[in-house]
Structure formats: structure tokens, C-alpha cells
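Notes follow the structure.
Selected chains from the complex are presented in situ; the others are not included.
A and B are the chain letters, set down in written order, and residue numbers restart from 1 in every chain.
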Amino acid sequence: MLVHTDYLWFNTKKRQEFIRITDDVAAIVNASGVQEGLALVSAMHITSGVYVNDWEEGLIHDFQTWLEKLAPSGLAYRHHQTGEDNADAHLKRTIMGHQVMLPITSGALDLGPWEQVFYAEFDGQRKKRVIVKVMGLGARG
Amino acid sequence: MLVHTDYLWFNTKKRQEFIRITDDVAAIVNASGVQEGLALVSAMHITSGVYVNDWEEGLIHDFQTWLEKLAPSGLAYRHHQTGEDNADAHLKRTIMGHQVMLPITSGALDLGPWEQVFYAEFDGQRKKRVIVKVMGLGARG
């Protein structure tokens, strides 16, 4: 069995930004040599998420509008008494999820026709990380 | 180590439908020969989900009513400018989650007394798939 670990780094220009990472993850899976297994893709910071959905700008806009409605910024969150101003980012990333498990079949991500992996930044403009941990059988077991 | 892959197909009569799949997943786990490990159950389409919760019709109705309140259909979503009409389905499946990892102990799903696995269709009436990927130790390692 093989286990392979890599990290993706982000430092977004805007506070909130959704970035497609399917190809980055696929490259790590390829480098791992795993033919049959699973890849964990997980945000290592608690104000960003990782999710699977459509690569369509309109829908990405809908997600962001919807999250602002469900978890508004600018409220008098108790978390802000610590000096923070990003409680909404913690809530928004909880809705979207912070990690996905991706199946690997015959050496490639086994995704449906429209499945794309995204990094969702809700409190950016600083360095943040995503771990990609690949585990499974290689060509020689 | 063993890795076993199978797929469940759905083509629901109604646009929205929740279907219990615990037994289907258990049968795949059984066929895999895995005694100790994990099973990923993940929707391969981006308007459906997979979740674990109660097998009780009243609660299923509550979930559906609640999702319609949190992510209403029929709004002027930007995604609909592409010709689609299912933005709410993308949002609803995000709330429910689109995948679960199920533990396998002594050759069987290691679930709590009320845990049941469901497929949640939010834009059905067409063929869609769920991947089940089982990984772990078999009787001979």
C-alpha cells in the first residue's frame, strides 16, 4: 500500500474567493502512484472549505449570495469580542464543508461528469493550506 | 489490502426523492471481502447527496420542508441564465452533504442503532450514479 502526502498553498487577493483545484489534486494523485484508493482533500484552516460542485460562474455567485444570507457578515458575533471579525467565515465554511474524499480508480480521480473540486476561501489575503493525502494500492500493490 | 469499487444507479420518478441505500451498500461491502476498513459512498452528480440519518417518514418530510426554506426553488438564481433551473438542487445537496465514510468492523458496516444511509435526489427523473469504494484488510490481510 502507498500513502502520499502533499499540500496546496493559497494566498487569495480577495477576502472571499472560490478556486477550482481539480487539476492540482489530480496531479498529486498521479504523483502518488496510487491506482486504486482514496484521496482526502482537506482545508487546514478553519475559515476556508473544500467542496465538490459545478464549475459555472453563475452558480458560484449563487453560492456566495446564499451563504451571505444564511451566515451574514457584520453581525455582533460573540467571537468578535476576541478582536476577530471573521465569525461569518467560520459559519460559511461549515455550510460548504471543509473536506472531501475523492475515489481513485485505475490511477485517476473517479468523478462524475460535472464534479469539480473547489477551495472556498472566506477569510483570505494570507497564506493558507490544504492537505491532500492519497492512500491505496499502487501498480505493485 | 483490498480495494473494491461498485456503483449504484438511480432514476427517480419524482424530481426530489430520498431513498434508503443502507442494504445496497452493505451488500457491496460484503462482496468486497473487506473485514476491517472504510467505505466511501459518494454521489457522482452535483444535484444529489448522500447522508446518514433516521429512517422515519416524518423526519424525511421535515428535512425536505426545511431544505426548501433554506434553499428555495424558483428564485432568480444566476445559474438559471445558463438555461438550467436547478440551482436550488445544488444548494440543497450542499446542506445534506454528498458523501459519507462508513466504518467496516468484522466484515460488516459498523453503524449505530439508528444510522441509515440515504441517497437524496434533488433533480431526478434521469440516470444518476453513486460510487461505493471499499478499502481495507480482508481475511488474509
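Just so it is clear, a residue touches a chain if its C-beta (ideal position, glycine included) is under 8 Å from a C-beta of that chain, and two chains touch if they have at least 3 such contacts.
Owing to the predicted nature of the structure, the values given are computational and were not obtained by experimental measurement.
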Where 2 copies are displayed, count of copies in the complete assembly: 3
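We take it that only the chains that are shown with their structure count from here on.
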Whole-Å separation of chain centres (CA-atom averages), chain A against chain B: 20
Chain A partner contacts - residues on chain B that touch it in the complex: 1, 3, 5, 38, 40, 42-46, 70-71, 77-82, 87, 90-91, 94-95, 97-99, 101, 129, 131, 133, 135
Complex interface listing, chain A residues touching chain B: 1, 36-38, 51-54, 56, 58-59, 61-63, 66, 70, 95-97, 100-101, 103, 105, 110-115, 135-137, 141
